[in-house]
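In this view, the complex is presented without one of its protein chains, the others remaining in place.
First chain written, first letter: the chains are A and B, and each begins at residue 1.
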Amino acid sequence: MKHVLATAAALCAAACLTAGSALAAGTLTIGMTAGDLPQTTGNPDQGFEGYRFVGYNLYDSLVLWDLSQGDKAADIKPGLATEWHIDEGDNKRWIFTLRQGVKWHDGCPFTADDVVWNLGYSSNEKAPQFNPAQFAQARPYLGTYAGVEKVDDHTVAFITKVPDSLFPYEISYVLMISPCRAKEVNNNWTEYALHPSGTGPYKFDKTVAHQRLEMVPNADYWDKARVPKQDRLVLVPMPEASTRTAALLSGEVNWIEAPSPDAIDRLKSSGMQIVTKIYPHNWSYQLNFVKGPFTDKRVRQAANYALNRADMKDLLNGLMLEETSTVTPSAAYYGHPKIYDYDPAKAKALLKEANCLPCKVKFAISTSGSGQMQPLPMNELAKSQLDAAGFEVTLDTMDWNALLKLGREGAEEHPDTHAINISRAMQDPFNALIRHVWTGAWAPKGANWGHFSNPEIDKLVADILGEFDTAKRLALLTKLNEAMNEEAALIFVAHDLNPRAMSPKVKGFVQAQSWFQDLTPVSITP
Amino acid sequence: MIFYILRRILYAVPIALGVSVVCFSLVYIAPGDPLQTVMPPDATAETIEIVKHAYGFDKPIPVQYLIWLGRLATGDMGMSISTRRPVFLEVTDALANTSLLALFAVPIAFSLGYAIGVVAGCFPGRWIDRVVTGTAVIGVSLPNYWLGIVLVIVFAVEYMLLPATGMGPTGSTGFRILEWSSAKYLILPVITLAMIPIGILARTTRAAVAEVRNQDFVQTLRAKGLSEGAVIRHVLKNSLPQVMAVMGLQFGYLLGGSILVETVFTWPGSGFLLSKAIINRDVPVLQGTILTLSLVFVATNLVVDLLQSLVDPRIRRG
Partner (left out) sequence: MTDIAAIDRPLDTFDEQAAPATRVRGYWRSVLYRLRHDPVTLFFAAIVLLVVLAAIFAPLIAPFDPYKESVVGRLKPLGWRGHLFGTDELGRDMLSRLIYGGRVSLLMGVVPVLIASIVGGLLGVVGGFAGGRINTAIMRTMDVFYAFPSVLLAVAVAGAMGGGITNGMLALTLVFIPPMCRVAETATTQIRMLDYIEAARATGAGTVTVIRYHVLGNVLGPVFVYASSLVSVSILLASGLSFLGLGVRPPTADWGLMLSTLRQSIYVVPIVCALPGAVIFVSSVSFNLVSDGLRAAMDVRL
């Protein structure tokens, strides 16, 4: 055997030399969970993984996320805008001062006109550069956006439909692409995708459709501290967890996202580094407030008491944080929410009180999906725990797209479904809290699937959106989070720990408490 | 005969049309939205309507079919929703990668399957026949995706001899069959893929050879005093058409790509493209891929039919 191995190794060594630098020093090759390569035409698809690896690498937004440390939840920081403030005379007008001296990868300078052009690209059906695919991606973040105007060459003003103190968070998801390059390719987005030009820390190098996307450092990046330390960044889509594990172990990639919890020990035994960090993600059940048992607060609380989250953690080999509230305790607006510790007796008592015993409920779940962790075993465990406390759960299993569709249509359309299990990103206050409970975000317009509505909470949300003082707004947000826990607005289950595995040669990575990560400091020792 | 061939080719036209209808309608039964991939999970129904309109998915289905068919006639299969690449390009790229697997799997499977089938067929009932038939049964009974997983664990993960997935560090564009650095990515998928055709061919060949050996003319040849080698040559010649027909079908299957094997190895071929299109509800890609693969298959079926009618003119179809 040894002999065979040696021969094979020699053969490979010889071949690798001729084949060029497959994994030469400094190439970071990442096995992504995405089913395909994300779009390169601005706002990427493939969820936040697309933003993480393609979006924020090729492109910048006016507002970026500070991913330089991992001790506290990541917040926004200046990006292509250096500063922003609300117009003193008009609380529906945000003024953004743009960064000077920034150049697109194609050499054109970045100006206020480019910002206006980009908003047309992603949200104005009448503009010649309008791209429906981009519209679909940007739309969820532009719910309050009404228009943009150039003030001078380095200043733009955004108009919102209603006062929106959280607008800077939302604009952080709208990436800026080069109008220069768009002009060169005559607004042909298929062509643009092969020659993308942004202002980001990486430049596009080449791609093989569905297989790999390669980027190289942008040595002229405006933030000198973030010029990439590796020679090349390669992205490979690998939706199967076991495939990613095998690829890392056999040396085809040196970084994988989300290894299966059961593969962690095997990876460690081969010397792989496993990094985990809490981040604004939750895996919970959104409930039906229109019809069914969960319209009763006691039933909602009972479900929260019935869950043994420590067992769930064991199931995941320790790779989760027990969820106590919609946001993680490290969030600035966590506060002191009511905690539902495991107490099946109390759960049963509450169900009895609510006159729902056994309490028959149907959960819509998916077989897989971005951020869904291990949906099948986790849901099966949750079901058995809820059943033990007096519920009678039926799992309605469907594929990911079908669940998203169901989630989008809202509870009114699905009176027989009492809860949906769609994991959500809680990156910013709107997405973390408001969209779950605000009447203004009722499905199908927004993500309030179950049509939760409570006048006090709506008032609180209006106050938050109209409060431009950061500290005061924080206090209001804290109050909202506590109110959501009191209402048991969701069944809280788990926060993902975002495990990643990388080869021992990967150095310098700092995992931020965010869906996004900064790859620029990573280097690979030969 | 020429008239018959022409007639058969003409018959293939309505079949192709039927295939196109099935392809087109199949994807519309699908739950979920055809524009799913371009939509973020949080997209609202209002957003979807606007985008649907922009993509032309709000038109009535028969109208969409005619538009699609019309474009098809000019060789335009539309654009992939998720990648915005022309479907034609997507399908041909994938087909090229699958053909690469087939290029190796076909000769291996055909020669091996045929050889062991002949050996078994020449000694029906003997121990060698038993062994060979047993092996062939394993080939057709093995869940090949399971075999693929096991091979990856053993050869890629534990012994690190061969790569686990994909087409190598440059992807399909820089794939060089003649260089080990590329060729090594072929080994495991080809072995996995060849398993079933080997089994099928061995079984078919064995049956065909054994059957021909039982026919009267073989006795006559022997009675005429022909050597056993010459007799076998006659037997093989007579059993070949039947074997070739099965080869044709297997060839078609291998070109169609195996969804499961390509999924296990993340091989960017037509099966992989198709499964991705199903998951993403990428309607144009789904339609284009199924259509292309089916048309390849229609052609293969046609050839098989013609071959069959050559063997036995009584079962001409139509």
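Please note the rule applied: contacts are C-beta pairs under 8 Å (C-beta built on N, C-alpha and C of every residue); 3 or more make two chains touch, one makes a residue touch a chain.
Source: prediction; values computed, not measured.
Chemist: Of the listed residues A:231, A:262 or A:296, which contacts the missing chain in the full complex?
Modeler: A:262
Chemist: Any idea which of B:79, B:94, B:188 or B:254 touches the chain not displayed?
Modeler: Once the missing chain is taken into account, the touching residue is B:254.
Chemist: Of B:5, B:67 or B:137, which one is in contact with the hidden chain?
Modeler: B:137
Chemist: Which is it among A:380, A:413, A:463 or A:482 that touches the chain not included here?
Modeler: Answer from the full complex: A:380 touches the omitted chain.
Chemist: Thinking of the whole complex, not just what is shown, which of B:79, B:100 or B:196 touches the missing chain?
Modeler: Missing-chain contact among the listed residues: B:196.
Chemist: Considering the whole complex rather than only what is displayed, give the residues of chain A touching the chain that is not shown.
Modeler: 241-242, 245, 260, 262-263, 265-266, 311-312, 314-315, 367-368, 374, 376-377, 380-381, 384, 395, 397-399, 402
Chemist: Residue-wise, where is chain B in contact with the chain that is not depicted?
Modeler: Contact residues on chain B toward the absent chain are 11, 14-16, 18-19, 22, 26-27, 29-31, 130, 133, 137-138, 140-146, 149-150, 153, 193, 196-197, 199-200, 203-204, 207, 211, 242, 245-246, 249-250, 252-254, 256, 258-261, 263, 274-275, 278, 286, 290, 293-295, 297-298, 301, 304, 308, 311-312, 314-315, 317-318.
Throughout what follows, only the chains that are shown with their structure count from here on.
Chemist: Considering the complex alone, what residue numbers of chain B touch chain A?
Modeler: My answer: residues 31-33, 35-48, 50-51, 54-55, 79, 82-86, 89-90, 93, 149, 152-153, 156-157, 159-173, 176, 179-182, 184, 263-264, 266, 268, 272-273, 276, 279-281.
Chemist: Within the complex, which stretch of chain A touches chain B?
Modeler: Spelled out, the residues of chain A in touch with chain B are 1, 4-5, 8, 11-12, 14-16, 18-20, 22-23, 35-37, 39, 41, 45, 47, 125, 132-133, 135-137, 139-140, 189-190, 193, 208-212, 236, 238, 240, 242-243, 245-247, 249-252, 370, 398-402, 404-405, 407-409, 422, 431, 435, 443-447.
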